[in-house]
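Of the protein chains in this complex, all but one are displayed in their positions.
Up next is chain A:
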Amino acid sequence: MFRLNTLRTASRQVQTVARRGYADVAASDVLKLSLALPHQTLFESSIVTQVNVPGANGEFGILANHVPIVEQLKPGVVQITESNGNVKEFFVSGGFATVQPGSTLSITAIEAFEPTSFSVESIKTQLAEAQKNVNSSDEAVAAEAAIQVEVLEALQAIAK
């Protein structure tokens, strides 16, 4: 608690100094992250240092004062460097990341779990199942299987 307080006052001082230096830059120098799932809130306006997200056009890192962006996420790992240096990782199946003007990052995903919580065997069996269905004559089944394969392949790459 004490540490948090000193950190906060420290960051506030940095802010005021920065504001004095660059009067036209109104945006704060901290990145606020909200990572929300429908059934769980993982981060709510928490101050973080850096967030790496798996965008549909490639992975990219977000620091404070990032240009506002709307990006669709592909299955992959969201890597969060907290202000105390701790790194947290969450595998997301998809969603959206939006950086708002003023260094606020909102990530909405449907599911997010830590990479350590996956079982390699069940990924393998489900992947085999999905790959069988990809060439199904039923278009809906094939499309569903293609999405499954995409998610599971991404999962296989990160699960240990």
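Brief remarks on what is shown
FYI, a contact is a pair of C-beta atoms (placed from the backbone, for glycine too) under 8 Å apart; a residue touches a chain by one contact, two chains touch by 3 or more; residues count from 1.
Note that contacts and distances are computed from a predicted model.
The unshown chain of the complex is recorded in UniProt as "ATP synthase subunit gamma", chosen from "Vacuolar protein sorting-associated protein 16 homolog", "ATP synthase subunit gamma", "Protein YAE1" or "BLOC-2 complex member HPS5".
The residue from A:Asn65, A:Ser83 or A:Thr108 that touches the chain not shown here is A:Thr108. Chain A meets the missing chain through residues 34, 36-41, 44, 56-57, 67-72, 95-96, 98, 100-101, 104, 106-108, 110.
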